[in-house]
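Here we show just some of the chains, and they stay where they sit in the whole.
Order of writing sets the labels: A and B. Residues in every chain begin at 1.
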């Protein structure tokens, strides 16, 4: 026994606690927040940005997003640097945003371009540079990069689904949560929960869905899950037996750092959706601060997709499919039966920022552990001056987040990031509308 | 003058401040909270505990109370030790409560009895013991003991009134307050306030009550109060003159540590209730945290009790009997005329936790002072490893909290805990329905 040992143990313990503390942080100067600032983040949907500035809190910073008279989007600090009035109440002008209090005006790069109450020969405005962040619009979304080297940010990763033209892309925003964004991300890295939390759904497939259901699949519960680290993040893969020993049924759920998730097949994991074309779904998180975020979901609807009444997002009533009991006084009563609502209730119930040192993890938490290791490495890389995972500086192109949902020949199956069937090239087995297997 | 003296004075002053600081505390590790943890506390009414778990905050701890499929009540820490989801959203199973997130299941003693996503040969659950507290159900109430030696708690003191079979016992919960529980307890130890605060009532006896009123009693105001320490806590006694010099009219109000109160005669202290059988009333406090508690009231209605419209609990409108004035903008407007509402208004107005060092006490505050001395002694005893007052380890029986309301022969009157007339044995004088005195 040496003092060094116990010091080293104490240091390991405190290093672990430090990781837990840093993990959920999003603000400037925090290890978590600095890591997050190496990526592009969604600010709002393009269609919502019109002639009125919008106050947006992003990664703990209070900002205003606006579109000038020439339709250019800009993102500035919300307080006018003159006398601190909010630019949320500013007026859009052709060349920028004007503070309504004294008329100081800023372009999308934060240059002060007018101080109308100052003398004509004033040079005051030349000394004013307001807080700004670079903005790009693509795929129906206004994006920003809040990290270092603002004039030379990494290329915007273009989310593949948003570029698809073989179906209808739908974007839905506005689902705001009052807890840390990692409660959501860890939920997605932990697909075992689908068996328990959403199991209710599996056992109650609506009659209208039965034609789409593959009766050949065995042992849905529990899902046999494997976790794979990828270039962009990680994915979870389940391989299920079918009636045919040469054919497997494969499902994947992918996470791209640090705010994207993706699945294939709108009901992946529970009742299979054997339409003749697969449905892509996913989304991204707008991180507001440590305890708030907004979900921006997207999906690709293609002809043949099931378009029934099953609900994908959150029901506006915040009620599930079960009957409300009079003695149910919980904040969410009768919450069971709709997966998005079930996720909300359980994620929120973990607390604004879960005190993870109180957890007891099992082998079924390997997905969560992988996610935390990836986050840990990314925070370390940033602290060491390196780009973290999934900052692709050389590639200015699509971010392909592969997903799969369908049958595949057992002989072709390899679980790995490089050789998983991609949702883009259509490899693998697809069952057509008549239930016949079609080799792509 | 020596430095020792002034140090000793300073120490006495800081000791007094420490007492004032400790007195209202209810959380674990505080002197007040540790004292409170030596007693059984009500968790909820039995009738409200059905097939949905209920989140309950008790003494600053967030817990969940549930009844398993075999009707056994249990009280557990609210956060599942696996990944901290709230067990409020758990599912009741035959043998315990299942977390809805990943299916971990706990029995009423906190043993983890299933981890369904783990491998079949997993021994993980054997290492999990979740926070639990022993529970007993008796008298229509779910009780818990949150102190040390959970496996061998002191016997549950059975509240005598709840065991009575000579009338109808009514239990009413749900009156929750946003201030410290001692504001309530001190109010009850301080019956002088009835003369002033509830005096309005005394002066306005409804016509329908006049037949019940004993015109022989003199000098209701002010009440001549004496305070007596008892085995279970303390009591306040008023002895009033009647028209007959050999007969006195006696009223008592009793407090049993640390959350019980009792009176006899629903309008004790103000208009006398000379029905042919006395009415017992009282209640107990469910302490939520330092600044919240819930009242659970009970009463014993017997045949002959006055059943008029006079209101005992809090009116749902939170309005008294006086007319509301248009210029009354207070939180509680037109609050006068109903004792329970008057008590709420004045107790709440003292502040969440009154800053008692600002008080100026008089001789009429002897009841309050006695209560504080009893609390102080109990905290000291617990700090010294002893049981505090009214933890009766040898007796597993009724907690008799004696009260009295009626006439008594002056020659028999002794003010003291051991020889006060008891409400159980019916000693003393009772006036029958015709107004005739009957010696029991």
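By definition in this document, a contact is a pair of C-beta atoms (placed from the backbone, for glycine too) under 8 Å apart; a residue touches a chain by one contact, two chains touch by 3 or more.
Please read all numbers here as calculations on a predicted model, not as lab measurements.
Assembly remark, whole complex in this entry with 2 chains visible in place, copy number of the identical chain is 3.
What we mean here is this: only the chains that are shown with their structure count from here on.
One rotation lays the C-alpha atoms of chain A on chain B, and its angle is 120 degrees to the nearest 5. Between chain A and chain B, the centres computed from C-alpha atoms are 50 Å apart. By the touch criterion given at the top, residues 186, 192-193, 195-197, 222, 325, 327-330, 332, 335-336, 342, 345-346, 349-351, 354-356, 358-365, 368 of chain A touch chain B in their complex. Contact residues of chain B toward chain A in the complex are 48, 50-52, 54-55, 79, 81-86, 88-89, 100-103, 115-119, 122, 124, 127-128.
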